[in-house]
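Quick one: the structure is below, questions incoming.
A single protein chain has been omitted from the complex, and every remaining protein chain is retained in its original position.
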Amino acid sequence: MKLHEYQAKEVFAEAGIPVPESRLASSVEEVVEAVGEIGYPAAIKAQVHVGGRGKAGGIEIVTSEDEAREAAESILGMDLKGYTVDRVLVEAGVDFVDELYVGVTMDRSAGEPVAMVSTEGGVDIEEVAAETPEAIAREHVDPAFGMHPFESRKVVYEAGVDREFAGDVASILRTLFDLYEESDASEIEVNPVMITADDEVVAADAVMNIDEDALFRQPDLADMAEASYEDDLERKAGEYGFDYVRLSGNVGIIGNGAGLVMTTLDLVDYYGGEPANFLDIGGGAKAERVANALDMVFSDENVDSVVFNIFGGITRGDEVAKGINEALEQFDEIPKPVTVRLAGTRAEEGMEILNTDLVTVEKTLESAVQRAVADAEEVNQ
Amino acid sequence: MKLHEYQAKEVFAEAGIPVPESRLASSVEEVVEAVGEIGYPAAIKAQVHVGGRGKAGGIEIVTSEDEAREAAESILGMDLKGYTVDRVLVEAGVDFVDELYVGVTMDRSAGEPVAMVSTEGGVDIEEVAAETPEAIAREHVDPAFGMHPFESRKVVYEAGVDREFAGDVASILRTLFDLYEESDASEIEVNPVMITADDEVVAADAVMNIDEDALFRQPDLADMAEASYEDDLERKAGEYGFDYVRLSGNVGIIGNGAGLVMTTLDLVDYYGGEPANFLDIGGGAKAERVANALDMVFSDENVDSVVFNIFGGITRGDEVAKGINEALEQFDEIPKPVTVRLAGTRAEEGMEILNTDLVTVEKTLESAVQRAVADAEEVNQ
Amino acid sequence: MSILVDDDTRVVVQGITGGEGNFHAEQMIEYGTNVVAGAVPGKGGQTSAGVPVYDTVQKAAIEEDADASVIFVPPAFAGDAIFEALDAPLDLAVAITEGVPTQDMAKVNKRLSEVDTRLIGPNCPGIITPGEAKLGILPGNIFSEGKVGLVSRSGTLTYQVVDSLTQRGIGQSTAVGIGGDPIIGTSFVDALAAFEDDPDTEAVVMCGEIGGEDEEQAAAYIAENMETPVAGFIAGRTAPPGKRMGHAGAIVSGSGTGTAQSKIDALNDAGVPVGDTPEEVADNVESFL
Partner (left out) sequence: MSILVDDDTRVVVQGITGGEGNFHAEQMIEYGTNVVAGAVPGKGGQTSAGVPVYDTVQKAAIEEDADASVIFVPPAFAGDAIFEALDAPLDLAVAITEGVPTQDMAKVNKRLSEVDTRLIGPNCPGIITPGEAKLGILPGNIFSEGKVGLVSRSGTLTYQVVDSLTQRGIGQSTAVGIGGDPIIGTSFVDALAAFEDDPDTEAVVMCGEIGGEDEEQAAAYIAENMETPVAGFIAGRTAPPGKRMGHAGAIVSGSGTGTAQSKIDALNDAGVPVGDTPEEVADNVESFL
């Protein structure tokens, strides 16, 4: 769950990490008011979950009210890689002499967190990682102990941070690591940490992703996450408790179990269609969840046909079938053609129950996907 | 550094551990006022660092104002194993049906903390440990992880705590363990934890010792510790920064290094004398520390003679000798006879510097101690 | 004729008095699994699913001579439940729970390096040795005894493949669901090594998915160490970067690591055929036998 820059900076500031003065604004007038308070130069930064905002025109530096107004008009409401910008962060410009990268993430292979520092800050760090990996110093941290002070110093010195600022940077890294643990983050990144002309060390950007599985014990962050949904369907999926990802195709997909749903997507693609979404209804789904899932997929205007693929373990085919019947019987006309494939626990009972006036029943995964792809093509002819 | 019961209970209460309602009182009138607010029955408990207060008459249960007044008059000002009681805790009496022991301490051999629970609460736990060690369940805790919830449950169930209260007791134990770590305690003990007639679980006593070496990062506890000195000389030693322990004999002892000072005490005893104190001036002592040490020992009215034993490593014999001369030259008459033995770094220079009008110089540890013992005997003849 | 579990495995069910725990304990017993006890704090002395319940795993292990556990406890308490299983100590712990916070698992992972217990999962369907024992929630009826080992990060995808195999008359030695989380106790390599050592496993199916590098490491292991033929499958070819595809571990990073293509290439380089569809996987297995 990604926090917005402005949210992450609130968290940083509370933990004592220096951040530039800033205001959140959602209208041109608010932007003008904010720069009036903060002064010039100021940065106007789109608050959307999109990487490379700067290059895409989502960040502008302004040095006058006219420029601020102009930037606000251009950024607010703009479409940034599919997301509409409705808020910007207005932030004091920093006169910097150097930029660093500092981050903490989970190294899955090692099963432990890793801290990273690089003097190649302010640029795409993934490019640095790919092209000059030696420019990023790394230090694994034993999660039982947390980060020892010496570890923060070691990685900062190893990265080649100027000795004059090494202590401050190490201290920021340690605070970031503590935040990483306390807030159940999956990733924290500051790119860049700026060394200012006044020899201060400031977090000029802030990326913070929270482990969704830990939101139950992070109520404040869960509230922030709530405010950061950017897609109505994804918000709805969150309310229904589904694992859902929206894609750009037209074949709607519902299934149980992440691997099987991914496989269904892949097969749609394999048979020449385009998946519209990933939707996992999870284990043991009953009628209501089935109806909710159909509602989700029908709500997506891009969807032209639906494939419903269940392999029952805990989930019972007869219950799923009943749920599908009930959900579809409420429509005068079925909004999009639905193909159902049931296997596993009580699959045969389920297939007998299914109302074939409402859905097409297929016996294999492959044939069900092929049918849904064909249906979608038909709609588009 | 021991906290008083009332101090430890403040810490407990803040951490969310249930404790009986209580007031601190230092006069009979305050006691009467306190019981008036708290009600009857109430316990009047002497706040001194003495084990077995109850048996020694330092705790009384009162059921009326007259009894409260009587108890306050008898306890306030009483001498409890050498300590004068100047404060009592007035505490609501608890109607209990069972008493448990719960504690956390450092197992030195294992190098890790150990949690202990016993259903034999409310009695001398050291007796239980000696006679029926199996009545105390123990769980070692890995200090890198801290106490896992399952560990708190395991030791509580193993001790045989009634299943009805096991969850609450485990939860108190976990809080105690967290306190143990957060407050740099060397020992935390609640004896008894009471199961009340209303099925509540309450910490009815509270022992909390803090690691003196960690007081620098425990400012609040350091303040409490400050308020808990009970001997003027020990307070003075704290101010001077000496390791000092007052004993009951009449040969004052000053030396450098804990092992050597202990050995000097032992030799005083071995040669028929009685040590008056342990005083370690530490390594690298200069003139001022030497003078302060002499001041300490001279201030102890029990002291009849003094042995000053230095083996110089970092500490230089000539500096110590100068310090002794300077300190003693300020007296018109030396208060108690002083024997000095210097060895190690610059010992010979030191012995030449020493003013033999003021001190007796001996070449060996054994002869120095014998001389001081003889001096003390002479004073008492 | 199996790895890790068989009909001698003596199983404690952690969380046996909960709805899911109780249901699956009964299912496991019905399948023939040697479930000997349950462990639920505060429920000691009760009976659930026909077996005695103890307050702690250690007590259950001592009293009933158990050597394995299956964990059905809510995510907030699952990390602690795993620590308890490691402390008992048991030889094997299977954590079914989905949604365990990753940092809890990082701590568990550290502890795993200090003990001899094998952990499977979390967020997994468990492990089954057909005809002998199942520890978890896999539907026993689709499995059949035989000589093909399966290891997978996904539950229902495993069932899909197993179903194809069983329908072709191809039985399984053991099937192990290692789980869809970023940090798990048993990796592909661990499971592959066990199958390689099992004289009665003649072929292995490995179902991977996007995210992490476990499949790439498995490919390297296969190339260097395995005689037993392996048939592969990788789910998530169409997953966009930066999105979590159901499983907490199924995410292609923004920088493009953890893609299906990278894993498919690695497996192909190791001589492992990777099917485009589950049926193709079954075809490949059939060709090995």
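So that you can tell them apart, the chains are marked A, B and C in the order they are listed, and the count of residues begins at 1 in each.
Here is the rule we use: a contact is a pair of C-beta atoms (placed from the backbone, for glycine too) under 8 Å apart; a residue touches a chain by one contact, two chains touch by 3 or more.
The structure displayed is predicted, hence computed values, not measured ones.
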| item | value |
| --- | --- |
| Shown chains that the omitted chain touches within the full complex | A, B |
| Residue among A:154, A:217 or A:236 touching the omitted chain | A:154 |
| Residue of B:30, B:98 or B:211 in touch with the missing chain, whole complex considered | B:211 |
| Touching the absent chain when the full complex is considered, from B:15, B:262 or B:374 | B:262 |
| Hidden-chain contact residue, picked from the options B:118, B:305 or B:345 | B:345 |
| Touch residues of chain A, complete complex, unshown partner | 145, 148-151, 153-154, 157-158, 163, 166-167 |
| Chain B, residues in touch with the chain not shown (by the definition above) | 51, 106, 108-109, 111-113, 126, 129-130, 142-144, 181, 184, 186, 211-214, 216-217, 243, 245, 247, 255-263, 265-270, 275, 278, 280, 283, 311-314, 343-345, 364-366 |
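Keep in mind that, in the parts below, only the chains that are shown with their structure count from here on.
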| item | value |
| --- | --- |
| Shared chain contacts [chain B and chain C, defined touch] | A |
| Whole-Å gap separating chain A and chain B, where each centre is the average of the chain's CA atoms | 56 |
| Inter-centroid spacing, chain C versus chain A (mean Cα positions, whole Å) | 28 |
| Where chain B touches two or more other chains at once, by residue number | 145 |
| Chain C, residues touching no fewer than two other chains | 107, 111 |
